[in-house]
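Structure in structure tokens, see below.
Of the protein chains in this complex, all but one are displayed in their positions.
Letters A, B and C mark the chains in the order given here, with residues in each chain numbered from 1 onward.
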Amino acid sequence: MNKAVEGLVSQVLACQKACQICFDACLKEDHVAMMAECIRTDRECADICGLVVDFAYRESNLFSDLVAVCVRACEVCATECEQHDHDHCQQCAKACRECEAACKAFLAA
Amino acid sequence: MNKAVEGLVSQVLACQKACQICFDACLKEDHVAMMAECIRTDRECADICGLVVDFAYRESNLFSDLVAVCVRACEVCATECEQHDHDHCQQCAKACRECEAACKAFLAA
Amino acid sequence: MNKAVEGLVSQVLACQKACQICFDACLKEDHVAMMAECIRTDRECADICGLVVDFAYRESNLFSDLVAVCVRACEVCATECEQHDHDHCQQCAKACRECEAACKAFLAA
Partner (left out) sequence: MNKAVEGLVSQVLACQKACQICFDACLKEDHVAMMAECIRTDRECADICGLVVDFAYRESNLFSDLVAVCVRACEVCATECEQHDHDHCQQCAKACRECEAACKAFLAA
């Protein structure tokens, strides 16, 4: 695996982790109703990140296509998480934005 | 793929579908807070079902191990869904119980 | 889930199954070396199909993005499988082409 992909994978793994933790934490919040969209986007973003990592290791021709979907998944999840003050949401938003930037940089290279 | 596995796969696919639909519907309910555990178990059960189907088609040696985990996932999800009156929960509970029974029958054969 | 998505899901499930069976059968062929690229594309296509089904049931906003990736995965896998005379490859190629067409029709609608 080349350095560019290796670096991207770290960001995607960090984003996936943040999304899974935020998903879990949102379900434990007092006001779950407010977190419904966050729960949904956390799961979607984590799912996409998981597939991106999977394909990165295998040097798939479809890798770039999945990275492009990951940009969208991160944007959607970050935009949602940024609306909530919970630490886990803020951390998730940050991880999503960093992952989004890393994906865009990879695609532009 | 032999008949026994083929039959099991149908049940697992039906269960996975019911869990995904219930997950989505729970997030749209007025009282999401009451559905938090349901949302969690729906996702887990759907994830396990997905892997079971995946391994069924490939005739993996680990198939039975995963079917055994699927029994547990279905039990947990059905027990949770049975506590809620929503149609999607009742349908999900039914699909989980049928899948649980099919998994147990497969393991006993 | 609306009718259009429901119909698409059937095609994607059939494609995923054909890819998994072809992956398994390719590994059992006498000339595995000739099947290397087929094994790779079978796995990739099955993985993408799995995620498409997963997101279909949850009415995700990212669904169309994944369906577009699925078009590409089916094209790549079908093109590879069409080069081999094995029944499992021919059946996989057929399932991939039908899935590709269904995905394109869905995106065009």
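What we mean here is this: a residue touches a chain if its C-beta (ideal position, glycine included) is under 8 Å from a C-beta of that chain, and two chains touch if they have at least 3 such contacts.
The shown structure was predicted, so the numbers you read here are calculated from the model rather than taken from an experiment.
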Residue ranges of chain B at the interface with the undisplayed chain: 40, 43-44, 47-48, 51, 54-55, 58, 60-62, 65-66, 68-69, 72-73, 76
Positions on chain C contacted by the hidden chain, ascending: 24, 27-28, 30-33, 35-37, 39-40, 43
Those residues of chain A which, in the complete complex, touch the missing chain: 1, 13, 16-17, 20-21, 23-24, 46, 50, 54, 57-59
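Following the convention adopted for this analysis, only the chains that are shown with their structure count from here on.
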Chain A and chain C: spacing of chain centres that average the CA atoms, whole Å: 25
Numbers and ranges of chain A residues touching at least 2 other chains: 40
